[in-house]
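Could you have a look at this structure, given as structure tokens, before my questions?
Complex shown without one protein chain; remaining protein chains in place.
We call the chains A, B, C and D, going by the order they appear; numbering starts again at 1 in every chain.
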Amino acid sequence: MLKVDDIHVYYGAIHAIKGISLEVPQGKIVTLIGANGAGKTTTLNTICGLIKPKTGKVYFEDKDITGVATQEIVKRGLTQVPEGRRIFANMPIYENLELGAYLKKDKKEVAESMERVYKRFPRLLERKNQLAGSLSGGEQQMLAMGRALMSKPRLLLLDEPSMGLSPILVKEIFSIIKELNEQGTTILLVEQNAKMALSIAHKGYVVETGRIVLAGDAKELLESPEVKKAYLGG
Amino acid sequence: MALLSVNNLSISFGGLKAVSDLNLSLEQGDLAGLIGPNGAGKTTAFNMLTGVYLPTSGDILLDGKSLVGLKPYQINHRGVARTFQNIRLFSDLTVIDNLKIAYHSHAKYGLLGAIARLPGFYSGEKEMHDKSMELLKIFKLDNKAEELAKNLPYGEQRRLEIARAMATQPRVLLLDEPAAGMNPQETHDLMELIRWIRHEFGLTILLIEHDMSLVMGVCEKIYVLDYGQIIAVGTPDDIRNNPRVIEAYLGEEAS
Amino acid sequence: MEVFLQQLINGVSLGSIYALIALGYTMVYGIVQLINFAHGDVYMVGAYLGFFATAILGWSFLPALLMSMFVCACLGVTIEKLAYKPLRMAPRIAALITAIGVSLFLEYGMMLLVGPQVRTFPQVLTEVQWKLFGSITVTNRQVIILVVTIALMLLLQYIVHKTMIGKAMRAVSHDKQAAQLMGINVNNTISATFAIGSSLAAAAGVLVGIYYNAINPLMGIMPGLKAFVAAVLGGIGIIPGAMTGGFLLGIVEAMVSGYGKSLYRDPVAFIILIIILIVKPAGLFGKNIREKV
Amino acid sequence: MFERKLGKQFGILLLLVAFWGVVEFMLKTGILNPFYELNLILIGINIILAVSLNLINGFNGQFSIGHAGFMAVGAYGAAIITLKAQLPFAMALLFGAVLAGIFGLLVGLPTLRLRGDYLAIATLGFGEIIRGMIVNIDYIGGAYGLSGIPKLANWTWIFALTVLTVIVIANFVNSTHGRATISIRENEIAAEAMGINTTKYKVMAFVIGSFFAGLAGGLHAHYFYTIQPNTFNFLKSFDILVMVVLGGQGSITGSIIAAVGLTILSASLQSLAALRLVIYALLLIVIMLFRPQGLMGTKEFSLKMFRKKSKDKEGKQHGSAVGQ
Partner (left out) sequence: GGGGEQKAADAKEIVIGGNFEMSGNVATFGTAAVNGAKLYFEEVNAAGGVLDKQIKFVTLDNKSDATESANVATRLITQDKVVAILGATTSGNTLGYIQVAADNKIPVLSSSATNPDVTVDPNTKAVRDYIFRACFIDPFQGTVMANFSMQDLQAKTAVIYVDNQSPYSKGLAQFFEESFVKQGGTIVGREAYVPEDQDFKATLTKIKGMNPDVIYLPGYYEQVGKIVKQGRELGIDVPFLGGDGWDSPKLAEIAGPAALAGTFFSNHYSSEQDDPNVVAFVEKYKGKYGETPDSMAALGYDAAVLIVEAIKNSGDGTPEKIKEALAATKDVQAVTGKLSLDANHNPIKGAAILEMVDGKQVYKTYVNP
């Protein structure tokens, strides 16, 4: 469904991504793990067009989307829940969700999507008129996910959705991800919490300083001594 | 007598009671944890301890003297330093300048000395530089001294924030989610570091963290906050098995 | 009492002009966080376009107004594309300096083009005067400006808060990248913001040109500054705030001139401004949101 | 790094004295005619203004756009001393500068709780209040301004005081006090948490900045014979702001370069009337588009820069070699 082919990304003079290639098959959860600053966020941002790679290509459903504007890519059914949630803090929850469906012109469809999101996250319905900025970290994370779901993406990129959340919420978030996937959304998940990520994923990639150093079946990676040592705390 | 004692501390924002009747007591050399669900009021408690928010009621005593009503910098001068949940480095400055700024209140020369470049200025600057380098060595950042803070990887930025807090020469160190965004390996190294500085500098440390491996690994005493109230205090083992904590925070099959 | 009422009317009519300019100011400001110092000069260009249409081409009021609004919308979009867009990632002050540059460019470019002398509008709106309670006078032009100001305020408020483009604008103002991830075209949204803001400035220019009957290339400096003050007074980016700020400033000026000493009007107006800001550091309607630590 | 480098300091001093001497000689002998003198004087005054505003805007990160107001206070303060009290020039300058510093304190204290653009408006307002007051005080000439001020400033005075200003502000900035000032710009909350008394340093930046603006005002008054309130309006404040931003906020050498450049530019376009401002405007836009951080950014100009640059290049080549 998604194919990244040998991308190189620079921030000014900094060579952040030094040739990353990966594939996300339809209907799967693929996870990208790696240390801080390895280039995970950069990879996701490149996929959805927020950053242009210097060389290399990104294909979504066999079409080249390299250099296509983000809003066009989103239109084709690919959305990201960005690192740090980036909700619209000074708007109420319902407006955040409406913006998630910005490209959907059909009012009825939008209303239905909103129903679904509220059903999945009842907390959001309770607080739908509250300003998003005043929500707790976990609630903000739910909102960010709900907002992304409003556009009914076929491929969802998630960037560290568990960051800063309490253990109980981390579990909840992961079960939501799994559920989403079971309902047909393909997912590319970036996580620090490698153990959790690998345990729900089908496939995993390990990124180090801008390169893929390991790739394979998630279960295998979970058992691999290198991964264990570097990312699972021995 | 406890070094830091917090008595019935409360604060509300509008109608919301973010922290109510919080009681804490830390002895010299304690290493304690403060955990709780998102939005429980942990960071808010830190903000009151460091003078960022003025408590609605209650008292904070350091060595028996109240800190309530003091400005953040005055509280820092009394010996309380902190890090932030969202990293707040002086990001366009070099690593070493970040530390030198924190040394400011211990500078050995005045305004005139600086402007007229009196001899005291040079010795004072040298002392600050040397002390900063020493700290950087401890935090394994000495090879990045001239790097801009914003160019450091995330994990190193977190370490730099702790180093910077140390440079103010505190007696009490408050760490707000020091391991956030770190992988298990980095978290492990951080644990070692925290233990080591507590020992080496005789510090009293209170830390907020959601990573249970860190909290359970280093803290001797843990406070659990939920909806602004302490729901449990105890050793890691007590906490791990406390049903209220499991229900509110850890979830089933606590790790 | 009569004098007081007359002064109130004077203040409101002066204030409605500040408010009219401040609306566009605050809107651009709220969405792109740029003090668009050139806004006052777009207002001036708008006035000249209205003059050109009525005096030279002999058009009537409404077509002249619409033409001026349209051309200034294009001008605003062009300015944004050329001078501000490349600086979106740069420190805000850099865009502020280019805004000063654009402002000077429009002022003196216009001066080169049409000369420094004043121009006067032909009588495109016949003037009607009403007398209230004997000696209090109100003119139809004052009423028109007031009505237009309030109508535009309501319209803007509706656009920004109720329509999808308005929501997109607010999203862009908060976080451009996140907005893009929603499928919002940031460039188009910002262009729309400038187009609306600039056409508002043009409307103000034409109306004021007709009301005072004299325009010159530097006419935008002072009202621009006062409108900026009004926008800040009301709370940056808050549309009803800009209008209130404008009225307040106008009324304060009228009252100081009328009951105090006209000599001290500007200093007193600024002193009041500063006192208000010290009491309400984010303006009258602004919430003083403390950065969450 | 921390020993007093007497040799280097002496060298710089020697260079400065030599520069002063050469210019003084050329002025005395008429090689440089008074037009050049006048522009040298303007350059000096503008450097003092730009560097002092840079302390507030660039180093301390407070957005002040009322600098001309403080300059006016200094100009009038100093002129009154020489005109009405017939006291010596040095005292007049000091009085004007101190008076401006006091105004800085008066402005700084109440407005410090304002941030960003709200502070900008407040400082702009103060500038206009000061000007509005001057216009209405007949004792100091009202709208006419003061004329007949003795021409006491000359190249030597201006040069010495410009150098003094730059040294004082540079020494301030490159000390623990300067770092405290800068930390407020970088992150006020963190600065406060690290024990910096942010109020004190914000007020200090304001007071020092306005003190030197006042000094510039005093020099201005005593070189141009007359001062008028209109000279110190908000457009003048903008001019100074433009120098600071163009040179680079947080770069003293940047401010100096911009002050020199813009003064010369303005002088050389005098014959072009309205066109001159169009050119000036276009130049501003173009420079900002190409160097949004200003000519120098926050860096200081030094010969070392060139050395470092060439080193960087080597490094880059090295890096790419590895990449292959």
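Observations on the structure shown:
Just so we're on the same page, a contact is a pair of C-beta atoms (placed from the backbone, for glycine too) under 8 Å apart; a residue touches a chain by one contact, two chains touch by 3 or more.
Only a predicted model underlies this, so the values are computations on that prediction, with no experimental measurement involved.
The missing chain, though absent from the view, touches C, D when the full complex is examined. Touch with the chain omitted from the figure is made, among D:Ile137, D:Leu164, D:Leu272 or D:Val286, by D:Leu272.
In the complete complex, the hidden chain is touched by one of D:Gln228, D:Gln249 or D:Gln293, namely D:Gln228. Touch with the chain omitted from the figure is made, among C:Leu106, C:Val186, C:Ala203 or C:Ala254, by C:Ala254. Among D:Leu42, D:Ile65, D:Ile80 or D:Ile158, only D:Leu42 touches the chain that is left out of the view. Although one chain is not displayed, chain D still touches it through residues 30, 33-36, 38-39, 42, 135-136, 142-145, 147-148, 151, 220, 224-231, 267, 270-274, 276-277.
Residues 3, 6-7, 10-11, 13-14, 17, 108, 111, 115-118, 120, 129, 135, 137, 139, 208, 212-214, 216, 218-219, 221-223, 253-255, 257-259, 262-263, 266 are the ones on chain C that touch the missing chain.
Just so we're on the same page, only the chains that are shown with their structure count from here on.
With steps allowed only between chains in touch, the distance from chain A over to chain C comes to 1. Comparing mean CA positions across the assembly, the chain most remote from chain B is C.
Once the centre of each chain is set as its mean CA position, chain A and chain B turn out to be 31 Å apart.
In chain D, the positions touching at least two other chains are 189.
Residue positions of chain A touching 2 or more other chains: none. Interface residues of chain A facing chain B in the complex, by the touch rule stated above, are 33-37, 135-139, 160, 163-171, 192, 194-195, 229-234. Of all residues in chain D, only 57, 63, 110-111, 113-115, 117-118, 120-122, 124-126, 128-129, 132-133, 135-136, 189, 234, 238, 241-242, 245-246, 249, 274-275, 277-278, 280-285, 288-289, 292-294 touch chain C in the complex they form. The residues of chain B lying in touch with chain D in their complex are 50, 52, 71-73, 76-77, 81-82, 84, 88-93, 97, 100-105, 107, 109, 111, 114-117, 119, 121-126, 128-129, 164-165, 167-168.
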